[in-house]
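Let's turn to chain A:
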Amino acid sequence: MSVSGYHVTRTSRAAQAAAVLGAIALVILIAAPWWAGRADLRLIGELCLYLALASLWNLMAGYAGLVSVGQQAYVGFGGYMLFALTIFGGLNPIQAIVIAGVLGAAVSVPVAALIFRLRGAYFAIGTWVMAEVFRLSFAQVSALGGGSGTSLPTGIVRSLADGRSAREALAYWLALGMAVLVVAAVYLFLRSRKGLALTAIRDNELAAASLGIDIWKTKFLVYVVTSALTAMVGGLIFLQKLRISPDAAFSVNDWTAFVIFIVVIGGIGTIEGPIIGTLVFFALRETLADLGTIYLMILGLVAIVVMLKAPRGIWGLIRSRFDLELFPLGYRVRHKQQKGA
Partner candidate 1 sequence: MDWVNAIVQGTLLGGLYALFAAGLSLIFGVMRLVNIAHGDLIVLAAYLGLTTTVALGIHPLVALLVVIPAMAGIGYVLQRAVLNQTLGDDILPPLLVTFGLSVIIQNALLEGFSADPQKMDAGALETASFGLGGLSLGVLPVLTFAVAVMVIAGLQWVFYHTALGRAFRATSDNQDIAQLMGLNKAHVFGLAMALSLAVVAIAGIFLGIRTSFDPSIGGGRLVFGFEAVIIGGLGNLWGTLAGGVILGVAQTVGAKIDPGWQLLAGHLVFLLILAVRPNGLFPRVDG
Partner candidate 2 sequence: MHDPILDIKGLDAFYGDFQALYDLALHVVEGEVLAIIGANGAGKTTLLRSIAGLMKNGVEQVRYRDQPIGALRADQIAGLGIALVPEGRQLFPSLSVEENLMIGGRTNRKGPWSLKAVYELFPILKERKSQASTTLSGGQQQMVAIGRALMANPDLILFDEISLGLAPIIIKDIYAALPGIVGGGMSAVIVEQDIIKALSVSSRVYCLQEGRVSLEGKSDALKREDISRAYFGIT
């Protein structure tokens, strides 16, 4: 059998089509402050931030095998750093958010050193304990409002931009930019050698280790980077909310339960999954949230059913049916005569 008639490529027709559609969608979204109403703009911004959180959680859990139910620690940490750095450090909000990311990375190092001693589900609960420690600690800081929290001073809010619509547009673009940044970063990381190592770890840790991949170091790196970016997203979230309190900042429901739901329904261990999951989640929320507790029970039930019947999520079903990959990560062997494929 001759090898010369074939070539190896990463892309496919579907991926190329998706790239074009994605670029068009992005342009439309960037222009949103001009065509969307205030409420819709907020909604899309919120959707972007949840997409970012979901993509990050998916990178940790779906690829590095680090299932955390404590990422709210960094969301809250980022939020509190935004408040602290702007109120006491005199930084402007954007600088504060970037520094919050750096500080998030720094604080995640000792956290990781401790909780990496636990495995599997015990690791998960360990992350929850850490989030509780963060919550209780910040509740002790009276300068930031203690247990009841504090609001972002109007002066700092005004420093973002002149006029309310300009501020809202800026906050929106920051959110959109964050989502694009995170998804792009995750995609590029997974395409790289380190990303390949991570995928190998996900598939079979023992085999990966025997190939010389440093499991611990790779997982540690993913944890630190994810936490840093999560902190930045947290800063953006509370920049939107303008008010922070320990319970809101470190809420398991808001920043972990919903995020996990998004990733599980959409498809864990894929880049497309969190995107689909976020859209489904918001569709459900807009239609069902009036039902309150029943809505949450439905979410929980859907997550359980998906995990038992379709563990690869919606995207997993689509992918196995149609062999689709919109974010090209794998390699394909194509016959040289196949045009455009």
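In the analysis below, a residue touches a chain if its C-beta (ideal position, glycine included) is under 8 Å from a C-beta of that chain, and two chains touch if they have at least 3 such contacts; residues count from 1.
Inclusion criterion for the candidates: all candidates are chains of the complex that A comes from, given by their letters.
Since we're looking at a predicted model, the values are computed, not measured.
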item: Which of 1 or 2 touches chain A - same complex, any copy; value: 1
item: Touching residues on chain A, where the partner in the complex is candidate 1; value: 61, 65, 67, 69, 114-115, 117-118, 120-122, 124-126, 128-129, 132-133, 136-137, 139-140, 252, 257, 260, 264, 268, 293-294, 296-297, 299-301, 303-304, 307-308, 311
